[in-house]
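There's a structure below that I have some questions on.
As you look at this complex, bear in mind that one protein chain is not there, while each of the others sits in place.
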Amino acid sequence: MSRIWKAFWILALVLPLSVFLVWGIWHNAKLFFITLLNGLTLASLYFIVASGFTLVFGLMRNVNLAHGSLYLLGGYVGYFVGAKTGYFVLALAAGFVAAAFVGLLMQVAIFRFMQGQDLRQTMVTIGLSIVIADLLLWAIGAQVHQLSAPDGLAGPLRDIPLITAYSKYRMALLPVGIAIGVLLWLFLNRTRVGMMIRAGVDDRAMLAATGINVNLVFAATFAIGAGLAGLGGVIGAVELSMVPGEDVRLLLASLIVVIVGGMGSVVGAAVGATILGVAETYGLAYAPTYSVVFTFVILVLVLAFRPRGILGQAA
Amino acid sequence: MKSSKRVFLRTLAGAAVFAAFSGAAFAQQTVKIGLLATLEGPFAAGGADGMRGAELAIKQRNGMAGGKKIVLVKASSDAKPDVAVNATRKLVEQDKVDIMVGPLSGGEGIAVKEYSKTQPNITFINGSSGAQATTLVNPSPNFFRFNTEGAQWMVGLGKAALDKGYKRVMLIAEDYAFPYSQVQGFMSEYCRLGGKVPVKAWVPLGGKDYASVIARIPKDVDALLVVLGGADAVNFLNQYEAAGGDKPIVGGSITVSQDILNYKGKRRDSLVGTIAGAPIADAYDHPDFKAFVSAYQKEYPVSSGAYPSPSLFALVYYINMKAALDGLDAVKGDLSGGQAKYRQALSKMTLKTPVGDVRLDANRQAIGTTFITEVVKDAQGNLFNRVLRKVDGIDQMLGMPKEQFKMGSRDEPSCP
Partner (left out) sequence: MSAVQWRNAMNAGAGRAALGKGLPGRGPGVSSRAKGAGDEIVERQTPSMWAAVRARHVVVLAFLLAFPFFATPFLTYQIGAQSLALGLIALSLTFLGGYGGMISLAQMTVAGVAGYMLAIFGASGEATLSLGWSWWIAVPIAIAISMLAGTFVGWLSVRTEGIYTIMITLAVGVAFYYLCLQNYSVFNGFQGFQRVYAPTLLGVNFRNPVPFYFLALACALGGYLLIQYVLRAPFGVALQGIRDNPRRMNALGFHVTAHRIAAYALAAFLAAVGGILLVWYNGLITPNSVGTSWLINVLIIAVLGGMKHPIGAFVGAVIFVLLQTFAIDLIDRERFNLVVGGVFLAIVLFSPDGLLGLWARLRERISTTRPQAALHPRRSKP
């Protein structure tokens, strides 16, 4: 695209945003900054869940549409463990492990035999998502399950300048999201396994040719990706509560995050999650009936100009 | 070709089976009643309880009414209008029920009402759907609703809110027809008596993040009118507490129901003191109601998956089924002549329910009772709704003259 057009489009994007920024702060600064915080913390949750999705997709070209069900599964398991033991950390761990285990099972028992058949794998995940969601509904029922925040994080943070009070738990989501992002990055870029995964994303055949047990790498990746969904589920169980239907919502969010941010890129997931979280929250705050239109417009714009996502790699 | 023949033969066999299903000649000594509730999706728990209520009504009469045996045929939907119509059509045209009881949710009710117009010889009685439009807009001559609807359920709450000192109230409700009617029921009285509703926050359906709405709560409102149901109400209460909110809450009919009071989390203590309007109150002291509750508890112990006390859905389905059976008694089981006598009897009768008497107006809509309740904690630490006031004889016009009445919508009524 020529430089003039590029400049035009960037201006067309930045100008209305800046106008909105100035107007928002002038109109109701408290609302504006609370919304910003809300958006960033929601983005944290979306990032945690979507990073697992993009990891699986990036390495194994498997669009795991059962990702939402894994979120739900992790959330429920975390809820019951948390309710029984009273320890939030245990709940987090339980949610992660349960989802990772089911993910591992799915990879080893089913997807391993369908290597290369992307479409078929995706359809299997669709079937699995329906089955898992209904099994959970059967076992646990349709009632609302709300996990309580750990005692240290319950209730509001008071005496913050301008916005007065903010939920402690939500505020904690920001550093947690960043921490998980950093950990993931370190894992992918500073460990041997991470190096294998990145190599596999670039060229699966070569990875196998160097003698590495590709199946093991795949299984590990799927387990981690699923575990991240489960972890997100436990976190969401506190903030958004667990109810059948959450799986579809979080799956959708993951899809949009990955499409916008770039398929197969963890940094892209962070970028996409931020954009989606902030856009959704501002839309809800300032124009509730059209918030989905904003999301959709963003999606269309990204697909129109960068079909692979903002940070997506051309495969 | 073999495949085509096999397909053909298989389909013929299937058709024969279905024909047998449909053509079954039942003896004239039974009356078939179809029962539709949502057994899937978000209202699944409510639907299951509704079915319990309806079955209780039948069990209490030993399965007989008007001298005939009652055969119950159940169907399920998932709160989608097209699914509800398909299920109703199957019950009516395939299973050949004589009377239809259902559905559960508002949107389904409107769709089933439209369908009922195509089956003039079958009587349709509501389940628990509570949309105003079902009987106010294009009513159907053979669709009867013996339960009061969303707006009627809130009459009396406006005065109670003012009595508590809530002069300015902010509204937080979902953006669809049922909350519109609930808000109208509340505001028609509240505004008339001098209350003010400065901000109406209509939350889009499917949204779970109330942080933005909470950020918009002005400092000078006395209470929040929260008309959210199920998961959304729980979510909102959670997020509101966590954001440092402390304003009292005025609840809609499905906000402080058994679903929420039973939910498994630690936040429920914040609900004590909440007033709400509903067609049911767990702690209502009248012997009729107590008999109903103990019959429910005896028939459906908690171990079988039922609630400790019947929910709104159980009561309302019970009332509608009881109406169907009482009507059969009144005509001694005579459903001949396109059920004309039966429908006459239904239109004229005064139905005795556990919460009072119910009559029908000209649109076959119930004129009934609403309870204003307050949440209290009992000795065992369980939450329940204490009865503050009981308002009888509420009709669909909410006490207003017909010319002045407008159906609830996002902007109507308004008193900022």
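Note that the chains take the letters A and B in the order they are written out, and that residue 1 is the start of every chain.
Convention: a contact is a pair of C-beta atoms (placed from the backbone, for glycine too) under 8 Å apart; a residue touches a chain by one contact, two chains touch by 3 or more.
The shown structure was predicted, so the numbers you read here are calculated from the model rather than taken from an experiment.
Note on the chain not shown: across the whole complex it touches A, B.
Considering the whole complex, the residue from B:Ala177, B:Leu261, B:Val293 or B:Val375 that touches the absent chain is B:Ala177. Interface note for the absent chain: among A:Ile160, A:Val193, A:Leu255 or A:Ile310, the touching residue is A:Leu255.
Shown as candidates are B:Glu93, B:Asp269, B:Asp288 or B:Asp378; the residue that touches the absent chain is B:Glu93.
Seen from subunit B, the chain kept out of the figure touches residues 1-5, 7-8, 11, 14-15, 18-19, 21-22, 39-40, 44, 74-76, 80-82, 85-87, 89-90, 93-94, 107, 110-111, 114-115, 137-138, 175-177, 204-206, 410. Although one chain is not shown, part of subunit A still touches it, namely residues 61, 63, 65, 110, 117-120, 122-124, 126-131, 133-135, 138, 248, 252, 255-256, 258-259, 263, 288-293, 295-296, 299-300, 303-304, 307-308, 315.
As a convention for this text, only the chains that are shown with their structure count from here on.
By the touch criterion stated above, subunit A contacts subunit B in their complex at residues 30-31, 34-35, 38, 42, 83, 137, 141-149, 154-156, 158, 164-170, 239-241, 243-246, 249, 280-281, 284-285, 288-289, 291-292.
In the complex of the two chains, the subunit B residues touching subunit A come out as 41-45, 175, 201-204, 206-209, 211-213, 215-216, 230-231, 234-235, 238-239, 241-244, 259-260, 262-267.
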